[in-house]
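Please read through the structure below; I'll follow up with questions.
For this view, one protein chain was removed and the others were kept in their places.
== chain A ==
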């Protein structure tokens, strides 16, 4: 707990998520910046986007993203610029490449498997339960005779 408090003390300098002075005059550009920063991780925080974080570095990243956009970068270029500086760790939206395919395909693959298993076992059960056992046949015959 004490360690946590120390960490919180270090990062929780009283800065406050997106500051009024950071906001760009061009609303279209500002909207793009917000979309980008919402998906970037505050790299020193425990699990916050730079958009929500109070940490100094989050503010720096927010400003850097805006600088890139003002300089004419596309969203993808601005994001790549951040990845080059801080590594893939900064992306809250993991890229759909390489080993991450396992992550992204896990859901659909499991769903297909689940549905397949469900349908097969339901069908098999229906078939196996249809024929009557000998005892049941005898009982049926007896009932019919009565």
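Assume a contact is a pair of C-beta atoms (placed from the backbone, for glycine too) under 8 Å apart; a residue touches a chain by one contact, two chains touch by 3 or more; residues count from 1.
Just so it is clear, contacts and distances are computed from a predicted model.
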Assuming one chain is omitted from the figure, identify its UniProt name from "Sugar ABC transporter ATP-binding protein", "Heme lyase NrfEFG subunit NrfE", "Tobe domain protein" or "Oxidoreductase". "Heme lyase NrfEFG subunit NrfE"
Looking at A:28, A:122 or A:135, which makes contact with the chain not pictured? A:122
Which positions on chain A touch the chain that was left off? 1-5, 8-9, 12, 14-21, 23, 39, 41, 45-49, 52, 87-94, 98-100, 103-104, 106-107, 110-111, 114-115, 118-119, 122-123, 125-126, 129
